[in-house]
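Here it is, the structure in full.
Every protein chain except one is present and positioned as in the full complex.
Right after this comes chain A.
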Amino acid sequence: MPDTPGAPLLRRRLVTDMVDWNMVLLTRRELSIRIKILHVINNILFPSIYMPSSSLHVSLQPSQFSLPACTIMDYSTLRRQITFMKKSFFDQGYLDEQFNQLEELQDESSPNFVEEVVALFLKDSPRLLTNIEHTIGKYPQDFHRLDSLVHQLKGSGSSIGAVRMKNECSVFKAHCNDKNLEGCRRSLQRMKREHATLKQKLESYFQLLRQVAPREHAVNSRK
């Protein structure tokens, strides 16, 4: 199919802009305009790829908008975004060296190991947080049970390198030791916020990783 004049340049600039969406908060109008442009380009260049009109009405969560893996996105740009994102996790204190250790375990025999470990953590940790909240609300207070639950959460968080979660769990345990119920309540709220932030960041990270995965798998297969 003949290339529309100017379309590849426009496509590359739009793609580069879309990579930045994970870093920049757009207004609803800006987001809507960019979606419409992408819709027009896709219809011109890739008429077999159907973008339903409902995709024009996306929420203000750019990380939820998935691009076809490496068909449009510049691979090296995507890789740079992934590296930048991971570095920010360490610089901002969300993850520590344990996360690197998990990545070292990942290989061809277990290609999705890190994501699977994180998925286990994100699956189990809400249950623990709910149990902690439920136990805090009980009377008489059961600080031994609370300590046990937080110990589990701390261990799980430590195993993926979630250092902020781990530190807040230590604060909670100290409040348990002091039988300080109000301190436990405040610490729980902080733990829940840290957990929500970590979840959002890691999900965005793995969404980007999945976009380079098919290309990297093809490259590795040719070796």
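Note that a contact is a pair of C-beta atoms (placed from the backbone, for glycine too) under 8 Å apart; a residue touches a chain by one contact, two chains touch by 3 or more; residues count from 1.
FYI, contacts and distances are computed from a predicted model.
Remark: of the listed names "Protein transport protein Sec24-like CEF", "Response regulatory domain-containing protein", "Proteasome subunit alpha type" or "Signal peptidase complex subunit 1", the one matching the undisplayed chain in UniProt is "Response regulatory domain-containing protein". Looking at A:83, A:101 or A:130, the residue that reaches the missing chain in the full complex is A:101.
Contact with the chain not shown here comes from a single listed residue; of A:88, A:141, A:159 or A:180, that residue is A:159. The chain omitted from view is touched by exactly one of A:78, A:95, A:117 or A:208, namely A:117.
Mapped onto chain A, the footprint of the missing chain covers residues 98, 101-102, 104-105, 109-110, 113, 116-117, 120-121, 124, 148, 151-152, 154-156, 158-161.
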